[in-house]
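Handing you a structure now.
What you see is the complex with one protein chain gone and the rest in place.
Each chain gets a letter, A and B, in the order it is written, and its residues are counted from 1.
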Amino acid sequence: MGATYTLGDIAGRIGGTVEGDPGLRIEGVRPLEEAGPSHLGFLSDGRYARQAAGSRAGALLVSPDERLSGRNLVRVADPYLALARVMNLFHPAAPPRPGVDPEARVGRGCEIDAAAAVLAGARIGDGCRIGARTRVHSGVVIGEECRIGSDAILYPNVTLYPRTVLGDRVIVHGGAVIGSDGFGFAREGAEYRKIPQVGWVEVGDDVEIGANSTIDRGTFGATRIGRGTKIDNLVQVAHNVQVGEHCILVAQSGVAGSTRLGRGVMLAGQSGVAGHLEIGDEVRVGAKSAVLDDVEAGSFVVGHPAADHRQWKRMQAALRRLPEVLRRLRAVPPAGGRRRREG
Amino acid sequence: MGATYTLGDIAGRIGGTVEGDPGLRIEGVRPLEEAGPSHLGFLSDGRYARQAAGSRAGALLVSPDERLSGRNLVRVADPYLALARVMNLFHPAAPPRPGVDPEARVGRGCEIDAAAAVLAGARIGDGCRIGARTRVHSGVVIGEECRIGSDAILYPNVTLYPRTVLGDRVIVHGGAVIGSDGFGFAREGAEYRKIPQVGWVEVGDDVEIGANSTIDRGTFGATRIGRGTKIDNLVQVAHNVQVGEHCILVAQSGVAGSTRLGRGVMLAGQSGVAGHLEIGDEVRVGAKSAVLDDVEAGSFVVGHPAADHRQWKRMQAALRRLPEVLRRLRAVPPAGGRRRREG
Partner (left out) sequence: MGATYTLGDIAGRIGGTVEGDPGLRIEGVRPLEEAGPSHLGFLSDGRYARQAAGSRAGALLVSPDERLSGRNLVRVADPYLALARVMNLFHPAAPPRPGVDPEARVGRGCEIDAAAAVLAGARIGDGCRIGARTRVHSGVVIGEECRIGSDAILYPNVTLYPRTVLGDRVIVHGGAVIGSDGFGFAREGAEYRKIPQVGWVEVGDDVEIGANSTIDRGTFGATRIGRGTKIDNLVQVAHNVQVGEHCILVAQSGVAGSTRLGRGVMLAGQSGVAGHLEIGDEVRVGAKSAVLDDVEAGSFVVGHPAADHRQWKRMQAALRRLPEVLRRLRAVPPAGGRRRREG
């Protein structure tokens, strides 16, 4: 039973225009197939246009060129971005109930903002600073001398190693581990000697880190995640990596040690980037691809080893034809008078 | 010092027949190489037949057509299934010691069955329901308004976000996170705006979820895991995914957002399925494969991009021959009178 808004209200807040009844009361957003008469239905994909026709949604959120008649519509330039705004309208983030739960543990010399919330079973090491309205859920363990900004959320069972720095509005999902030792060993004969990892992790403002992801501390200095970057679940970021601003690291992707990602880089699911590489701004890496060399800004690379996506498609198309081509070639006389061994 | 059973008892309970001494007392099951005179040895694989001959096992669990003489045998149609039953005979699941530990924390308005066990350091949010004989281990954090069936087990450090629903006999291994926010962002210029994820996760009866796996909540409605599905460790299931009944998701596999898996789908280790796809019933996806398109029921697909497994094998065989074939082709005059540039 949240707040309701008229279609006109909604259009005004997202820079859209109403077709139909601007006074219609809307109580929430739903996917087309679930929306009812008091919902704003969302048309996420052209393929769903037929569903739109049959939807019971009271109104639809659509792009300017969508052809739909006889429906209440809110037209907006970017419906997906508008969805984000409408969802925030109906589901505003409530400030937490401030205070440190008596069953939480806070170390010596900490500065916990009075508007922060530290829940039962959270453990905060000595010398930490936590900003206003930040939530620390149960089971979170924060090492010594961490600094966490305001309006951040640490979901249950997150682990921050000592000296981790998180900016404002950072969200860390359950089970993520930030600041663990980098994987650095020197070989001595058949054995490995650990190289102490004495750096830390710095996470910029507005970063989100998915469940059970891992970000290792730098060997000497900082592993850095740039402002606005979004990291999905089960992602690995190794020591000394520098991730630029506004990057997207999709689930189960990984970045090996000391690699730099520029601004706006997109790593699709299960992709990986080898160590000590430079990945330029706005590079896209396809799903399950393995980047083994530097990549120039603006490239879209796919495959293992990752290559230009058009080249990869041509190679895959050629490979699909290859068995038949080789069959045909069997009867071609071998070059240079050599005897055929294949076939 | 558990219970012992005669060979005849065991055969009767698993629908098998004894060859040799039905009165032989058996005190456990062991792999062939470890089994002694009071153990039932298990022949998991044809390759081990020679080991069977040399095994000290008092008796062997074998298929009807296995050739072995001079040994006590229990013959059964499906020895691997029989193993599951015999193991359950020797290792019955004991009901937990019921009750809420004084060092656990249970929110307001919860209904915790009197036969459930909530261990020290578990935290349960307001308004949760937990069924009979369900175990909630230390370090588990359960958000508000979760519903958990009976005979379930939540191993240590599991996180359930609010409104997660788990059926009866669900097993969730250590560190798994269920209900985290889906990875949904709308781009605005160079930046990303979070789309609030207000759905939940529903997990059917008899599902098992491996250690440190992650299942995201739906954007609006439910991410669903069908009854009887088994999920291994470090598996990612994204928001809005619908996994059918009796599927198998092997370790480090992943399913991207809004994809539907039918019944009995099998994703081998480190495989991935892209978003918004339909994967039919009984589809098998090979290890490390990347499914980028819909897959018809009953298919077995392999590779990146995943293709029919026979086609993939032919392509790989052709690729292995390719370097030699290209070498031979060097001397073939180029087509169409063009100058050769390659070679």
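In the analysis below, a contact is a pair of C-beta atoms (placed from the backbone, for glycine too) under 8 Å apart; a residue touches a chain by one contact, two chains touch by 3 or more.
Fair warning: this is a prediction, and the values are worked out from it, not measured in the lab.
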item	value
Per the touch definition above, residue among B:G20, B:G107 or B:G174 touching the missing chain	B:G174
Residue touching the undisplayed chain, where the options are A:D9, A:E33 or A:D181	A:D181
Hidden partner chain, residues of subunit A it touches	105, 121, 123, 139, 141, 143, 157, 159, 161, 175-177, 180-181, 183, 185-188, 190-196, 198, 212-214, 216, 219-221, 234, 236, 238, 252, 254, 256, 270, 272, 274, 276, 288, 290, 292, 304-305, 307, 311, 314-315, 317-319, 321-322, 324-325, 328-332
Touch residues of subunit B, complete complex, unshown partner	29-31, 34, 45, 78, 80-81, 83-85, 87-88, 91, 103, 119-121, 137-139, 155-157, 171, 173-175, 206, 208, 210-212, 228, 230, 232-234, 245-246, 248, 250-252, 263-264, 269-270, 287-288, 303-304, 316, 319-320, 322-323, 326, 329, 332, 334-336, 338, 342
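In this text, only the chains that are shown with their structure count from here on.
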item	value
Chain centre separation (subunit A, subunit B; CA means) in Å	25
